[in-house]
Every structure is written in structure tokens, then in C-alpha cells.
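Okay, handing you the structure first.
Note that this complex is displayed minus one protein chain, with the remaining chains in position.
Right after this comes subunit A.
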């Protein structure tokens, strides 16, 4: 572990204060440090801003340029980048935000002050849109960053082995290329809000000090006027969030799969009447689930807490009682002093293997122990919301938001497992009941601004959801662009989601083409990527004519296979090799004509 930076002797404190503070800081956990910096930032704001503290550096008169970069897949890094810019502007920086996908490395290398927020995706991969940036940075001919000082915020999910890996790789590479890391990398798990706020406040604070030294005159830019409306729109606090959701009524709940299907996909209509919630096709709706009561009881029972109503409520609605991470195993091993768990925690490979398919209950059952309520809840992570692509357009469904929720059920280690939100909806929610929801905008998955542009939609399974919204939208606005859907599922007869609607759109001419791949209707499995390849001539013609390609659905297999199929199509049709074809597909992506919403 890198040693923590200590307060320099030049810090605006007395030497004994510096020693005392350093004594505290060295013993802190990342969470404590994040909390502390958040607290100080809030304290500063609450007491009237930096200017009241005599020793605090003033905002520079000549605005210090600050480049805020983000590499995002789900939009969290982008949201944080906007938050950072807002904070930076308040402090007087000339902050500019850019997606790493939209900046040339050479331009980045010219920037003196850089803050980077990087998501790690899936099993340690960079976000798809960041691939170019990432590859360029790691390439031998990457530019030098000798002028640049930076700090990096890494987003990830501890449930995955390669936690925050992309962030670490970029962080180290920038240093290797000559950049100065002015504040250490901060890792964020899925509950990133607090540590991220801390990183924003502390890095800006450090930057402010460091840049202040470079500017002779310290002056507060009170006169700075912000074009309020524009600014507010862009950075507006969302109306509803995971922690402040809207309680909506479920107005319809239909399992779309036919009797005899192995799948259960719930068409869920949610009334958002009166919520003021505004969404556009491509957006997602967050759902605040309630945990499986049976699992809650199992956990209470193994922890000896069945009599505690408060902890039961916390486990039902506030804590993640399924996802199991390494730190939890380590903490519980210590807590219980279980030799077996300690041995497991000490052996990273064994732990990785053991974690496969296991959840919190498995950990507790591995070394059952009576816990007190605070210990149990302290062990658990907060329960995150679950995002579902909206399957309807507000122009067609008005006050209703439609979702396509696939009930996830499987068995591992002798125990039946259920998707937290999906099975909550499939089994425990009823038509007429309620559901807590919030909007998650998805600005990188939008229909073409030009309604005459053709659209190719690749959405097997529940991945078809946003494309139903697309079609409703295009129908409502009378968009003239052609529409081509690739849909796939297991069986034609029982799993053709929204079949009658696609038929109606085909009949009306709105849906120009549809190709389907039902994997289990015959012995040889067929997937959408096979259909893409079969239709390569026509598909390439559409691409040449400017069609935008959208992919939605499974990130692990489907999106990769589709991506490769598209590269093969281009290679085959353009008569170039796959490397050149991949570059061509990248160009299309940079043009905003290859968009993905994968999970």
C-alpha cells in the first residue's frame, strides 16, 4: 500500500497541530478520510466558503484552467465529473469537462491540471467508449505528460475481483508518462457518493493551494456571473434518487413469456403521474427493491437476531444482503475468529474461487456467530437500486413508464438464488401495488437527432426494451428514418417479447426489417450475431447510408460477440482486415453512430 501523504510543514497549522493531525490521518481508513474531507468541504461551505478562513488560499484572479475527464459506462463517472466541475467553478477554476472518448491524448497532455474519473467495467475492463483512449495511453507512442498534474478517482464494484483495475492502470501509466500525481487515487465501491465527494473536495482544495502559489495575486471572483438557467439545467439535482425515490403505482404486471417457457419476463407498467419525472428514450428507471423476506429471516436467524425488528427492516430495505466481497470475508473472519475463514481470507486464489456463486448468507453460515445488530449492519453494504431500461416513450405511454424485468433465478452451492429486484417484482409485487423508483438518465444512448437517420437496433432478450421506446418515439414524432431490429431469445413460440407490437409496426411500415435468432428452437444455437453476419450485405449498406447502430443487453457475451460480428461484417464488405475494420467501427462510434447500453 502506498504511504499516505502527510500534511507538509508548510501547512497553515502550528507544528504540534500538524503532528497531531498527521497522527490521526495515518490511522484513518479510506472511508474515514473520504468522510473527513467531505465534512471539511461541507464545513467550509456551511461557514460561508473558503474566504472566511484567513489562512485559506483565495481563488485565483486569473482563472486556473482545469480539465475534468471521465471514462464511463453507466454514466456514474459522468455525473461525478459534472459535480466536480460545479464545485470547481464555485472555487473559480475554469473547468472543462470531457469524455475521454472525445479528447485527443495530445490535447490532454497540454493540460496542466487534470482530474480523471474512471469506471472499471465487468471483469476489469475499461468502459467501451474509453477503449481508444485507454489503448492510446498504453501504446508505446503515447505522448509525455510532463506538464500535467492529476488525480484519479476510480469507480468499481468490490464484488468483482479486479476492483477499480482500469483506474489503477491509467493512474500508473500517467505517472510513467511523466505526469505528477498530486493526490492519491481514491477507490470507490458501488456506494460511491461519499468517497467521491471527499475526493472532489480534497483534490480541488489541494489544486487550489498548489495553483495559488503560482499566481501572485489572490482575488476572489465575486463578479463571476453564471448563466443560471443553462447551468442549472445541466447540473440540476435529479428530482428523485436512490435515497429519495418516487413511490409509484404498478398499473400493470404481465409475464410476457408463454406457458411452458423457461423464462419469466415481466412487462411492468408504472404510473409516474404527478411525479414530474421526465424521461426520454434510452433512459433507465432505477428501482429500489425490497430484499427477499425469506433470505432476511435466514440471515437474522444465523446471526441470532430474529427478535430485532429494526435490523429486520434495515436488512429488508437498506442493506445489500446478497453481494459478497473480499473485505466482508476478511472482516467476518476477524469478527468470528474463524480459523477456516481466516485461512480463506489469507489465500487470494482460494478466496476468489470460494466467492464464486456465494453470497452473504453463505459467509454467515460458514461460521455462524451471534452478532449484535450494529455489527451485522456494519458488515453489509448499502442496498443499491437496480436500473432497468425504459421500454416506453413518454409520447406514447404518457404518465406511464414501462419496464421489462427478467426474473433471475438460479441455484449455487445448494441454495436457490433470486435476483433482488427482478424476483421482488415477479413474486412479491402486484398490480395496484407500489414501487419506489427514480430516473437514471442515459445521455449516451439516444435516438439520432435527425429523425430521417436510419436506426439498427440489436436487442436480444430484455435488451429489446429501449427499442420499444425508440419505436414508440419515432412513431409519435413521425420520424422517417428506417428501422431494423435484431431480436433474439430462447424460443420463438414462448419468448418473442412484444411480438404483436413488432408485427403492427412491421405492417405499418415503421419497422422496416426484423431478424430474429431463437437459440433453442433447433439443436444448433443461433444468436443475433449469426443473423448480423448473415445479413452483412444489407447491414453494411445501411451503415454506409449513415445508419446508427444500437446495442442493448448482456455485456459479457452478447455485446462482445455483436461487436466482433460488426467488425467482421465491415471487414468482409469493405474488403479490409479486421484491424482496419475495427478502426472503422471506432470512427462510426466516435461519430455517435454506434451506441451501447449493456449490463
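Note that contacts are C-beta pairs under 8 Å (C-beta built on N, C-alpha and C of every residue); 3 or more make two chains touch, one makes a residue touch a chain; residues count from 1.
The criterion applied here is as follows: contacts and distances are computed from a predicted model.
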Query raised in the report: Missing chain's UniProt protein name, "Sulfate transport system permease protein", "Sulfite reductase [NADPH] hemoprotein beta-component", "Sugar ABC transporter ATP-binding protein" or "3-isopropylmalate dehydratase large subunit"?
Result: "Sulfite reductase [NADPH] hemoprotein beta-component"
Query - Touching residue (missing chain; options A:411, A:508 or A:522) - result: A:522
Requested in this report: Among A:259, A:349, A:411 or A:508, choose the residue that contacts the chain missing from this document, as touch is defined above.
Outcome: A:259
Report summary line: Where A:354, A:502, A:527 or A:550 are the choices, the one touching the absent chain is A:502
Report summary line: It is residues of subunit A that touch the chain not shown, namely 254-260, 267, 492-494, 496-503, 506, 514-516, 518, 521-523
